[in-house]
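Take this structure first; my questions come after.
Every protein chain of the complex appears in place save one, which is left out.
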Amino acid sequence: MTNVAVGLQGLTKRFGRTVAVDRVTLEIDQGEFFSLLGPSGSGKTTLLRIIAGLEDPDEGRIVIDGKDVTGLPPYARKVGMVFQDFLLFPHMTVGENILFPLRMQGAPRAERDERLGWIVKLLHIDGLEERFPHQLSGGQQQRVALARGLISRPALLLLDEPLANLDRELRKEMEVEVRRYQRELGIPFVYVTHNQEEALTMSDRIAVMRVGRFEQVAPKFEVYSDPATAFVASFVGHANRMRGRVAALEGGRATIDWDGARFAVPAPGGAGVGAAVDVFVKCERLTVLPSGSAAPAGANRLDGVLRDVIFKGQIADYIVARPSGVEIVVSEAASLPRAKAGDTVLITWAPDTGHGFPAEGA
Amino acid sequence: MAAPRRLFYRSETRFLLLGLPGVMFVVFFLLFPIVSVIVFSFWRTESYEIYADWNLDNYRTVLFEGTYLTFLWRSIVTAVVVTAACLVYAWPVAYFIAKYGGRYRLLLVLALAAPFFTGAVLRLSALQAIMGPIGVINMALGMFGLPAVEFLMFNKFASGIGIAYLYLPFMVTAIYLSLLNFNFQLLNVAKVNGARPWRAFLTVTWPLNWIGTAIGITLVFIPCLAESLTPTFLGGPSGKLYGSVLGLQFDQTGTWALGSAMGVLLFAVCCVVIAVMWWTIDLRRTGFTGAGR
Amino acid sequence: MTTSDRKTLLAAKAFNRRTVLKSGAAASAVGFTAKATGPFVRDAHAAELELRVLMWANYNVESTVTAFEQQHGVRFAPTYFDGNSEAFNKMKAGGTQDFDLVQADGHWPRTYHKQGLTQIVDPAKVPNLANAYPACVPPKYTLDQVEGGTDWVAIPNCWGGYGVTINTSMVDAADAESIEVLYNEKYKGHIITSARFEENIAETGILVADRMGTRDAARPDGKPFNPYVLTDEELEECKTWLIKQKGLLLTRYVEYDMVDRLMISGQAWMSPEWGITFRRLLAMHRNGELDWQARHVLKPTEGGLGWIDNWMISSGVEDAEKREICYAWINNFLSDENMLKVLREEGTSSVIDIRKHLTEIEIEDFLLNETEQISGLYMFDQPSSPEKWERVWSEVEAA
Partner (left out) sequence: MARRVDRWLTPVALGTMLGLLYVFLFAPVIYLVYTSFARDTTWPFPWNPNVKAYLNLINLRAYQEALWNSLGIGLWTALISMALSAMGSIAVLKYRHRWRGWFSIVLISPMFVAELLIGISTLIFNRKVLGLPGNVGSAVIANAVHGMSFGFLIMLAQLVRYDWRLDDAAMVFGANPWRTFWHVTAPNIWPAMLGAFVITFLLAFNNLEISFYNLGAVPTLPSLAWGSLRYGLEAELFALAALVNGVVFLAFVVIYVLMRLGIVRFGYRGI
């Protein structure tokens, strides 16, 4: 058999006139941690609900473990799911909640007990079985929801922004743990989030969604460092967007006119000389130097005045204002301890680290 | 393109499977019979015999002769007053049960329903024996040499008490069920943000439980409008309500056509009441969690 | 065994117990339903004959019914009603299929028969009728026969009046003789009447016709005066009287308990009624429980209302065997033993002369030496125009 755990083919879902999911085709591998990343309203939750069987697609097919499940109801699909607000059954104890999927499958008692013992240990929630959900903390509820999703070792686990309601510290901790469980169990996860950090931390691959469509589907590093579209470039990571015009095209490089200055980027596809382009440069790819310093050969250079330094510990954000007032943010190791607001500075970066795209709506 | 989902799993199918039995039940066992009443309302009765002469006389009588509108008006006023009284009393009671009832709250609510195990005729008769001129109350007052309370005897006030007696538990139940799923923490949120208890109640508790309250109002108001038994026992010579006179048409005078017209009018008034209630409900502001919010 | 293992087991047990409780509750609910519906199931398959009767509740004497059931192997299934028009409406709406026997009084049996709701009955099949007071059967009393004919439509069983019971310590003896006492300002707040429209209008009709002088004049229908057949002018006048009376009334009663309570307590001083409260007041006075004497004016100077109750056989009875059982029931009902029970337990006088079994006091209380008075009373009837009467009554109630 193939290594494909989930196959989506041309899935489309409309609500009235709006198209929530637009011809989505995708394959997710066994053991893969796959994230659907996008702003709210991009259709990622709808897509997840379609996979779970909670919504009917208008068009397209869903294959799970080599079996076409498009016409099957949710309860025949053998998937697990972790919901955004956890949706623990309020009338059941933690133990009953976790055992629910096994009970529905009619697993024998011995197996249930064994699995429950296993999962509560795995998720560090042993001792809570007799409590009711409302007696648990947010983190505990999260773990119970995960336990419920995992206990039956589903062919696929769907997670709908499960960490959105947790506080920052807990979220960081859970991000690591969720990733660990996924590795240990080898079950494919489809993880929906609007939080790029979550997606980048946990995923193997990421699909960036926008108004029902995939903008880019790629391993997370690629999505980060080599965005396929302007939307991906702006949504993943922190980048400076510079809208300018192509002044010249030469040897796979374009020279861009921007804000009274010129710099080079890899030539954007489909943009001729004179075309408007959006250039994205990740903040951490930029370097800020004292004015008059020597830049590396071939590097782009921009002048400016340091307006503010936001110290974050390991790194600092340097906010540099151009003469026109446009600001550029540079994230860098806190290497200019003596720099202060008002100093004139020089920003440099390697031309290849920028990404140019024909400007939208220009 | 898409593999057609098996019919049974479609939400459309399920909606119909769940909803249609009730709707068909109403159509078969209420709508069809009611059509006969509507037809009768355009016919004529004479000496307990009904004749199929199509005419509008019944409606002319009911709507323009004033007599029947007097009863209708009396019923509406009674219903408004009784419903308002029930509302004012039921809210604190339901609130108490939902919030402080603890593990016994179900028992507390069921206890409100317990008197209903005794028929209305018997209870009204007993109520009359308690409130009447020689009832328990007045006899007790007499023992202490106090004058009898006249307002409890055979008048509209007494019949209002009787009607409230019959329907108040409906209101409490509806509000209680609404409060059962109400998150009382929200009140603390309001209070933390500077709302005094009353303010918190008016801006948070009340609007979030308005559907339950509106249902309670409906459950009391509509039966009140049609009430016939209570005024007969407690209302005295001038307390007859629309429902009593409606009953008279069918039970005693055999004037079915006129009675049918009265019934149709009552139905129309109820529809207006429901329309008004419906209009006050803004689903988005009531914490509605159903689909399509 | 670790702690968490034990907890796991506990959780599993909790599941267990809950499931057991749930299914137990479901099972007992089913059992209870089955039990509650048991009687219907049994009824549906019952082979025994059922005698279905639409009747006044007070004629259901349990011991008589039990004996009759055992003797004839039938089941007696009664349904009760409150007033003539109520029963008539029920029969008219298809009740002939639901009932074998039905009761009515006064002129009503004729109406039932005219409408095809009841069938001709044969008095010869009711031997106990031979004992009846002459005043209650033809030729003296003819309302049980078809109008102008000799076929019987009903068999009489009990009789009574609708006189006015008076508290003699409060009401002047002179006032008490007239129906007008019920409209007398002097007794404001101490008068009660029945809630039923027919008797109220008919009684007022007697008074009104007397005052207008139309009672003894030629009637439009050429028949003798009947308070249930009033002219429009008389009805209009009735309305005026009734509206005036409203201000004087304490209340209208639907239940007899109310009459008893109000009369005994002295709150009400007079009430038109069947004589039941009157007999009770008499007994209480005799036992020293009441310090005043009650009086029942059966026939006021203007005239009074009276009734003879009858058994009728529904036109739905087509089966000869069923018909025989109907006759057997009627005859059994008119037996001395049963009539004695009806009189003593339910307080109603019979049309059968059972004075030989009674004490002097009972004969006096039940006015049994005055049965000839019945002939002088206006019998209960159906209003000549229910529509007009309804309008009058509604306008009175609305005023």
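Order as written gives the chain letters A, B and C; numbering starts at 1 within each chain.
By definition in this document, a residue touches a chain if its C-beta (ideal position, glycine included) is under 8 Å from a C-beta of that chain, and two chains touch if they have at least 3 such contacts.
Remember, predicted model here, so these are calculated numbers, not experimental data.
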Next on the checklist: Touch partners of the unshown chain, restricted to the chains that are shown, please.
Outcome noted: A, B, C
Item to check | Given A:F100, A:W118 or A:W258, the one touching the chain that is not displayed | outcome: A:F100
Item to check | From B:L69, B:L141 or B:C270, residue that would touch the chain that is not displayed | outcome: B:C270
Checklist outcome for this item: Even though one chain is not shown, chain C touches it at residues 21, 32-33, 36-40, 50, 52-54, 56-58, 60, 62, 66, 77-83, 90, 93-95, 97-99, 254-257, 260-261, 264, 274, 276, 346-347
Item to check | Residues of chain A (touch criterion as defined above) contacting the omitted chain | outcome: 49, 52-54, 73-75, 77-81, 83, 85, 87, 89-92, 100-101, 103-105, 132, 134, 148, 152, 158
Item to check | Footprint left on chain B by the chain that the document does not show | outcome: 11-12, 14-19, 21-23, 25-27, 29-30, 32-34, 36-37, 89, 92-93, 95-97, 99-100, 102-127, 129-130, 136, 139, 165, 168-170, 172-175, 177-178, 180-182, 197, 211-212, 215-216, 218-219, 222, 226, 228-229, 243, 246-247, 250, 256, 260, 263, 266-267, 270-271, 274, 286-292
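In this section, only the chains that are shown with their structure count from here on.
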Checklist entry - Taking each chain's centre as the mean of its Cα atoms, which chain lies farthest from chain C? => result A
Checklist outcome for this item: Centre-most chain by CA centroid is B
Item to check | Pair of chains with maximal C-beta contact number | outcome: B-C
Checklist outcome for this item: Expressed in whole Å, how far the mean CA point of chain B lies from that of chain C is 33
Checklist outcome for this item: So, in whole Å, the Cα centroid of chain A is separated from that of chain C by 85
Checklist entry - If you average the CA atoms of chain A and of chain B, how many Å lie between those two points? => result 55
Checklist entry - Considering chain B alone, which of its residues make contact with at least two other chains? => result none
Next on the checklist: Using the touch definition from the top, list the residues of chain C that touch chain B in their complex.
Outcome noted: 83, 85-86, 88-89, 92, 111, 115, 195-198, 246, 249-252, 254-255, 257-258, 261-262, 265, 267, 382-387, 389-391, 393-395, 397-399
Item to check | Interface residues, chain B side, partner chain C - complex | outcome: 45-49, 61, 66-68, 70-71, 125, 128-129, 132-134, 153-154, 232-233, 236-238, 240, 244-245, 248-255, 258
